[in-house]
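One protein chain omitted, others in place.
Moving on to chain A:
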Amino acid sequence: MLKDKGQVTFEDKWPAMRPIVLKLLKQETVTQTEWQDLFGSVHSVCLWDERGPYKLRDALQQDIMMYIKQAQNRVLAQREDQALLKAYIAEWGKFFTQCNYLPTPFRQLENSINNVSKVSSSNTSSTQKKNNNNNIEDSLVRKLMLDSWNQSIFMDIKQRLQDSAMKLVQAERNGESFDSQLVIGVRESYVNLCSNSVDKLQIYRENFEAAYMQATEEFYKLKASEQLLANGVQSYMKYADQRLKEEEARAHRYLEPGSGSVAALTQCCEKVLIGEHLPTLLAESAPLIKAGETEKLQLMFRLLDRVPEGVTPILRDLEAHIVSAGLADMVASADIITSDSEKYVERLLDLFKRFSSLAKDAFLDDPRFLTARDKAYKCVVNDTTVFKLELPSSALIRGSKGTAPESKCPELLANYCDMLLRKTPLSKRLTSEQIESRLRDVLLVLKYIENKDVFMRYHKAHLTRRLILDSSADSEKEEDMVEWLREVGMPADYVNKLARMFQDIKVSEDLNTQFRTDTTRHDAINIKILNAGAWARGSERVTVSLPLELEDYIPEVEEFYKKKHSGRKLQWYHHMSNGTITFANSVGRFDLDVTTFQMAVLFAWNQRPMEKISYENLRLATELPDPELRRTLWSLVAFPKLKRQLLCHEPVVQNPKDFTENTTFWVNQEFALVKNGKPQRRGKINLIGRLQLSTERSQIEDNHSIVQLRILRTQEAIIKILKMRKRITNTALQSELVEILKNMFLPSKKMIKEQLEWLIEHKYMRRDDEDINTFIYMA
């Protein structure tokens, strides 16, 4: 078409262009004019010569190929690995730089070729277009250059290159140093050579990365076994740890960043260094845990956590260790801890701290290890080998047999709690902060107790005693404790009941003040009139014939109360009431804090101070039931803290059960409080001991009531779940049940089964006809 005037052909222009192109390829200096001329020439050839662009491209290719051939000769002339790499990298470096310059003048060429090929709808061209034409990376000439390099020189020597590079890396692993730039250079050439626009790293990954990985794996396969055999597991772990760090750093240096190679390599190393030796390494974990080698364990944890399933066996080892060490500790000191709740709780806390610090120092408080610790500690806390609380099993009530032993821990924990909250030598010794932190410790252990209902019962009994005897060390702390119990998730109805007791005692205090101002002469009496619902539901009263001095007050109090309230009835709880009496004998005068029962017994002597009174007569005088009278008398003839007892008896027995009807008792006229070996003329002693809240019989009933309550709670929870779910499988039901009840107690499988049967029998629910393990709610 355009074959006439002014037209420029490729053949005209090329002779002038070629030297410039060659200069560029060889990285020789090109003047600014030459550089600009090249642009001009490309432009005119493309514009005027129809076949120009193709001819231009072919010519360019020829020259590039020629240049590459020369470069190849230069590189291959090197025989030695390092020199070969060096030469290659130098050549490649030059060439690659050129890849960024040479394409620029030929941009016009690309546009022309692309426009044509666009008509013939070539896929590559359209992608290229999309990928932004001006981008050098996608440039046609650049691609031409890289492809040529790839096909000619690279294909020929890539194996040699790779091998040389790997040899260098290997040498570095063995401690020799070399110019790391050599390996990096090879890698860069692999990365940059790729002209596949979808996967730019293809060549790199298939060759360099694969070779690197393989070499690494082979190297460590050999080394790991060697090290393990020669130096044992512990030093091997150090070796592996160090090597992993080294390899990671090396990978960062030699592998392409951002390609995922580093991660892949690390994984590979982990597999060879750890994964393949897992059983050998793990065999060491239990002994290390036992020895408390936190540093080594930390190392082991760090290593094994890198491989899948590496940590699970350590978790098991830790759990087993805690259980066995904890129980061994308990069994070893069984003598002390069964009798002393302070020692026991301190022991438990000590164990907890020990295990926690192990989990912290060795396993950095990793949540998985904390769970293992909790699980194992729970076993220790709830263990029944050292001592147990015998509860009648639910079966006993419903007619079959068997007992379910439970840990005594909740009882002892409640006792310890009482020692902290009551005025005791312990609570006096401690500062307020210390008491608080110990109460927090109690709550911590409480968290692990399965049968919290037992704790609750004992705690409530202790609180009752403290409130009735006014023996709280700090009433603020008492109420704080109630809130803390609420915070740790104790059941609301239980906590509310405790709170209600505080409320009630305040109401009663107000009433007492009124009583004392209304009737002025009664400064010898304090009254506590409490809400039976909050304090004493179901507990049984004990009859006693009160001394006249006390009896006189009763009608007056009742009269007063009737004026204040209506519709209420009063029941006297003399087993809870108490007082102070003065005892005078030849030695001196003593104030005695006593229970009302003790008072009733002692006042029997007021009419006949020097007489010996038989058991039978005391029984007639006091009207106390046999067990209570025995217990009361025993507290007066054998009070543990006293050197000289208040009462003497004959014949002497070692056990209150051995009192007979004819055993006689008399007041010890030599009674005195002894201090530093000298009898005192004045003094005060508390003979109340632990205030009895219930009789022996009602204690058994109490245990029954715990079981009974558990049964009701279980039934209640089952119905609650079924109401919501309508139908549910046995396993799902069991787990939901535990979830609901766990703040009170852990329902045994047996009890759940019994209650399910009972509910089915009573038509609250039924089994599915098709699936015996599915339950259906029946409204």
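Assume a residue touches a chain if its C-beta (ideal position, glycine included) is under 8 Å from a C-beta of that chain, and two chains touch if they have at least 3 such contacts; residues count from 1.
Keep this in mind: contacts and distances are computed from a predicted model.
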item	value
Chain left out of the displayed complex - its UniProt protein name, from "Ras-related protein Rab-2A", "RING-box protein 2", "Chromosome transmission fidelity protein 18 homolog" or "small monomeric GTPase"	"RING-box protein 2"
Chain not shown: contacting residue from A:Gln72, A:Ser407, A:Asn578 or A:Gln755	A:Asn578
Touching the absent chain when the full complex is considered, from A:Asn496, A:Thr519 or A:Asn730	A:Asn496
Candidate in contact with the missing chain, chosen from A:His565, A:Lys643, A:Arg690 or A:Lys726	A:His565
Those residues of chain A which, in the complete complex, touch the missing chain	468-470, 492, 496, 499-500, 503-504, 507, 524-537, 547, 549-550, 553, 557, 561, 564-574, 576-586, 588-589, 591, 596, 599, 602-603, 605-606, 609-610, 667, 669
